[in-house]
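Just one protein chain is left out here, and the rest sit where they should.
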Amino acid sequence: MPETVFSRPEALQQVTTHYCPGCTHGVIHRLVGEVVDELGLRERTVGIAPVGCSVLAYNYFATDFHEASHGRAPAVATGVKRARPDLIVFAYQGDGDLASIGMAEIMHCANRGEKVTVVFVNNAIYGMTGGQMAPTTMPGQIATTCPLGRDVSLAGWPIRMAELISTLRTPAFVARASVHAPLYTVNAKAMLKRAFQYQVEGTCFSIVEILSTCPTNWGLPPAEATAWLEDNMLPYYPLGVFKTPGGEDRAPLPLGGRIGASHAK
Amino acid sequence: MPETVFSRPEALQQVTTHYCPGCTHGVIHRLVGEVVDELGLRERTVGIAPVGCSVLAYNYFATDFHEASHGRAPAVATGVKRARPDLIVFAYQGDGDLASIGMAEIMHCANRGEKVTVVFVNNAIYGMTGGQMAPTTMPGQIATTCPLGRDVSLAGWPIRMAELISTLRTPAFVARASVHAPLYTVNAKAMLKRAFQYQVEGTCFSIVEILSTCPTNWGLPPAEATAWLEDNMLPYYPLGVFKTPGGEDRAPLPLGGRIGASHAK
Amino acid sequence: MQNDVIMAGFGGQGVLLIGKMLAYAGMHQGKEVSWLPSYGPEMRGGTANCTVVISDRTVGSPVIQCPRAVVAMNLPSLEKFESSIKPGGLLLINSSLIAKEPGRTDVKVLKVPANDIANDLHNPKGANMVALGAYLGATHAVALEEMEALVRETFASKPKVVEANIAALRRGYELGEEGMK
Amino acid sequence: MQNDVIMAGFGGQGVLLIGKMLAYAGMHQGKEVSWLPSYGPEMRGGTANCTVVISDRTVGSPVIQCPRAVVAMNLPSLEKFESSIKPGGLLLINSSLIAKEPGRTDVKVLKVPANDIANDLHNPKGANMVALGAYLGATHAVALEEMEALVRETFASKPKVVEANIAALRRGYELGEEGMK
Amino acid sequence: MPQIVIDRDQCKGCELCVHACPQKILGMAKEINAKGYFFARVEEQKRCIGCRLCCITCPDLAIEMHVHGTMVHYFAY
Amino acid sequence: MPQIVIDRDQCKGCELCVHACPQKILGMAKEINAKGYFFARVEEQKRCIGCRLCCITCPDLAIEMHVHGTMVHYFAY
Amino acid sequence: MAKKLMKGSEAIGEAAVRANCKLFFGYPITPQNEIPEYMSHRLPQVGGTFVQAESEVAASNMIYGAAGTGERVFTSSSSPGISLMAEGISYLAGSELPVVLVNIMRAGPGLGGILPSQADYFQATKGGGHGDYRLLVLAPWSVQEAADLVQDAFDLADFYRNPVMILGDGLIGQMMEPVEFKENRVPCKPLKPKDWAATGCKGDRPTNIINSLFLDPQVLEYHNQKLKAKYDTMSRDEVRFTEYGTGDDYDLLIVAYGTVARVCSTAIEDLREDGIKAAMVRPISLFPFPYEAVRRAAKKAKAVLVVELSCGQMIEDVQLALEGSRPVHFYGRQGGMLASPEEVAQKAKEVLAGTSQEVRHA
Partner (left out) sequence: MAKKLMKGSEAIGEAAVRANCKLFFGYPITPQNEIPEYMSHRLPQVGGTFVQAESEVAASNMIYGAAGTGERVFTSSSSPGISLMAEGISYLAGSELPVVLVNIMRAGPGLGGILPSQADYFQATKGGGHGDYRLLVLAPWSVQEAADLVQDAFDLADFYRNPVMILGDGLIGQMMEPVEFKENRVPCKPLKPKDWAATGCKGDRPTNIINSLFLDPQVLEYHNQKLKAKYDTMSRDEVRFTEYGTGDDYDLLIVAYGTVARVCSTAIEDLREDGIKAAMVRPISLFPFPYEAVRRAAKKAKAVLVVELSCGQMIEDVQLALEGSRPVHFYGRQGGMLASPEEVAQKAKEVLAGTSQEVRHA
């Protein structure tokens, strides 16, 4: 009998997602599903879906779910966790959702030290609504509301949420990872696992920012999108662990993104 | 003829404020008024009043004013400045206003690099509404919504806004000062003057966080309130310049609060 | 039968407290009662007042624009509320702090030197009790015994305060009854 | 007189474009027109459609549940819209991509191998023009000349495209007229 | 012996697995699947080293891996 | 010669100026002003060094300073 | 329990605790700060949780999360804060979550003032948020009634899986009156287990999803119709009101709610002393509005007088009830000014004397 060493985790439903071909939202879903499985949490996990391309996440995970209003997933997560501290609560958020409209909610959720986990998918764009500029859109990057490219003198520089959150004094686990290539994905999973573990232990708030592609709104075929991410986003959004609950009050300088693996492109 | 070397600036109205005796909101008003006078800006300045004890600021300044909704002064300031870039726009905000409900607006105003100046009065409490906990309330400090003192394990640690804002990539001037004693007040004025100057030159967003007392809701006589600020707030909220437009991307470590003057108490 | 009164004074004079005590005692006596503090922008200005209604039946409006009685513990309170009293009503003045003569002639004016009496009784903080007593003496809104019981209950942990306040209350009550004769 | 049509196909087949051109040409001819794309969750699924109304008087509903004509450029479109056509209406099928036989017998069915014709004309992207031409030939919703003028205008900067598209349009038009005989 | 199984109807034809495979043994079919995509397929199963990079890459869980006998993983996942 | 003028009716009696004065020449009156506060006043004008700390401290702009003749400021304000 | 003199705000908080609500998420705003303050010290005593939210927007989403677990939860605020919850409230209603919302109204619009008002009637009853939804809205006129209605509100919210709003004004919040909490209170509605709650899907049960998104318009239409049917059931079963003097003869019917109805009750007594006969219907449920009761009671009257602390909002529901069968007059105060019994009596006299102008929609 052959042994199945890679297959769909139980925490994911047996359905096809609505994500565009090559969109790495799908990879991130799988990582979360695998981590939930590996930690044996499915039956006590409640997810919070954002408003964004992942708005239908509740159809893809085999866990209970809340659909939150745009940007407020951390507040919804707070409500769930405070009502039922025994549950494992994760919010899944996009960059428009978390860094733009939801800036106050994520900062305060992190600052209160809510014992929840946030999976933050940064694809430098508003995917769902058709490619408008996000707070994370790169300088010069074209989006439908900055047709000539993001002009930092008018719209400011992209916000680095992991760095920002890690400067808060309240203990937390804050990391940034990427899923644009498989070995980065392995690292992303490790980060997510630590994040969930901290929650299971009741230690602290945890968030993993994950760089992700949006081939559709970047106007690139999937493989070129991963290359674009590597070339443009990685230098600005360094990967690494920015804060650990036992660690420093102030954010350590980012570890410098590269993990020890060759990059398949 | 004696020369008047100290008197009410023109940019302040000849009226008595509603502030409680010894409340340093009054000092901060005067500093702003003096700076506006010294830079000759009164006739083209528009202030934005917050919702908080300074809600009536428009009655005290001799400049045009907007009354903003709670927390949204930076958005209102953005609207004014974008509509009329020739005007000098300052928002005056409390810590509940700016750091709690208005977290998203201040972060994004700063991140867009709006050419406005924010005067941020941190008195570690909700003054106006009768002493509830603010995001800046000190650990253990009693407030009407944390009657046993702020419990950082439930409410998190106080947020240091100057540090937070200074981590953004967009150029800005970010400083923290205090007005609990006269020589600190001198420094606070210098910071405010720099902040306004950057705006006059069209350089960048500027914010000065100013530590302030709330004798009423701290339940202390004014002089004891200044001592409490010195003993409790200064160590946690270090004074200094956190960011300058030409300076580093990442926040410098705080300069360490003391300015070279004896502290009168 | 309804008694209603506005009690007003400086922040520290304890008018909100005697208002609440009046309402409590009324409730203990089986009456319907309401107590309403002023709140609003002037709150921090240092003056305070409350409206108490004690009635045999459900209290209608807890806001009384023309009260049957006003207890004015200081000058601003007199100036603010004098004109509102129902004709034939009662104006109780703390004459220790109010030198001004009231203008109304269509109400019963009762002057009680509450602070002086309290000082005489070595209970300088008890001026409000004197005023409360006087109000009771003048109106019999609730029975003195009921109020004494309440004082005992309220300050149960401080027997000295109980005695001092009961003395103040009684002295006020006498003056109130006398004044109405 | 009103002509209304739903034009449907895969995302890349250019049905929204020919719908717009139809509306434009109608407008140029002095008619009242409306063009309405489908939008909604299925948008990203890869199919696209639009409704065009061309009328002598103010367009009533721009949403047509039972259109007088459907232009189906691919199979899913046929399956989705076939049943909605008004009895007596027109069903124009791109037979290059649709092998299935339509079930309706109460409508005029016109099969046009649009892709094949376009390929024959060395204008593989011009299948939509063929279909548009056929629709015009079959309905005379707007005059061919008007549409040709519009093609010239639309692709003014690319003379080759203009000629290729006009050829496709005309070939379609012929087939449309023929088919209705 | 690793065995890679690609579910042709789950595949959206993004080609990311093709790029990810260090052995370059995956390719795209010339036909389309039920969803209308040209799907990925294994072209040279026997050269597969079982590295799982294709599985890890696929955003649509279209790839499974089965192992006959034992196998060493180059990295933990 | 510095001269400190305290507007008794602007004063809210917070006493901050009294604490701020390095010469300790300010004090509180025993009477109350129109607003009902015990107000601050200069008790020994002649010892005043014109440092302006009282002015800078006062939250209510109740203190003005006038100078007869010239004066050196210890610090810029 | 014996009667206790309590502030309305505290009675509301205590009532929630007695209704077994152990969760409060809210943000300070005058004139209801006493509610969060009370909860912040009371909830820890009963093992509950108080969270000061960063804003009303956040608070409305925290209660969404908490209610989704099936636990009882409430928040309170005042007018501007309720406006900030508009989106959240629409989500709560759309997702059919049982929560209790308290609005201690202050004068608006905008920042307005902090004194009592009833100018949020439209917002509460017709939906301040987007889309077709309804809150069940209950308006107490005394501290005791506030305490009672809050307890009922939790039962109603659970029964209907719908947000219930307690709509009071600053007087209700600030006033002290005797309150009695009954021991062993019986729920006002039969309560079922919340098997829809998202609490982790043990075993094989399908996942529970708290949601208001339905991309298929046909499915969303069914959802809308299901909600509509629920609101219709409420309209049939949850109408609450009291009548005052409607047993006697009267020429004038007053319609008023909340504390201003108490002012009107005093006015009615005063009027009777002057030989003028008036009665009152006091809606307690504002949605569902007691249309039938108003219509019935108006039959005996020559005219109807609506009294509100607003420019006239409930008057539209009164007009909808009356369908032109009686002239409708209006007396309102705004901005935190309160109507006095004398003013109401005066207006009543004018109505009956024909010197007041009827309100119609031109």
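We call the chains A, B, C, D, E, F and G, going by the order they appear; numbering starts again at 1 in every chain.
What we mean here is this: a residue touches a chain if its C-beta (ideal position, glycine included) is under 8 Å from a C-beta of that chain, and two chains touch if they have at least 3 such contacts.
Because the structure is a prediction, the values reported are computed rather than measured.
Residue-wise, the contact with the chain that is not shown comes from G:A93, picked out of G:A93, G:V179, G:A301 or G:V344.
Residue G:Q225 is the one among G:N20, G:Q225 or G:Q357 that touches the chain not shown. Within the complete assembly, B:I48 is the residue of B:I48, B:L98, B:I125 or B:L211 that touches the hidden chain. The residue touching the chain not shown here, chosen from G:L115, G:V179, G:L252 or G:I268, is G:L115.
Within the entire complex, the positions of chain A that touch the omitted partner chain are 51, 55, 67, 69-71, 96, 100-101, 103, 126, 128-130, 132-133, 135, 144-148, 154-155. Even with one chain removed from view, chain G keeps its contact list with that chain: residues 57, 79-80, 82-84, 86-87, 90-95, 105, 107-115, 117, 119-120, 122-123, 126-133, 211-225, 227-228, 235-236, 289, 291-292, 310-311, 313, 316-317, 319-321, 323-325, 333-337, 360-362. Across the interface with the omitted chain, chain D contributes residues 20, 23-24, 27, 32-37, 39-41, 58-63, 65-66.
Keep in mind that, in the parts below, only the chains that are shown with their structure count from here on.
Centre to centre, using the average C-alpha position, chain A and chain F are separated by 58 Å.
Taking each chain's centre as the average of its CA atoms, chain C and chain G sit 35 Å apart.
The distance from the centre of chain B to the centre of chain F, each centre being the mean of the chain's C-alpha atoms, comes to 25 Å.
Multi-chain contact residues of chain A (touching two or more other chains) are listed as 20, 104, 108, 112. In chain G, 30, 51, 54-55, 57, 215 are the positions where the chain touches two or more neighbouring chains simultaneously.
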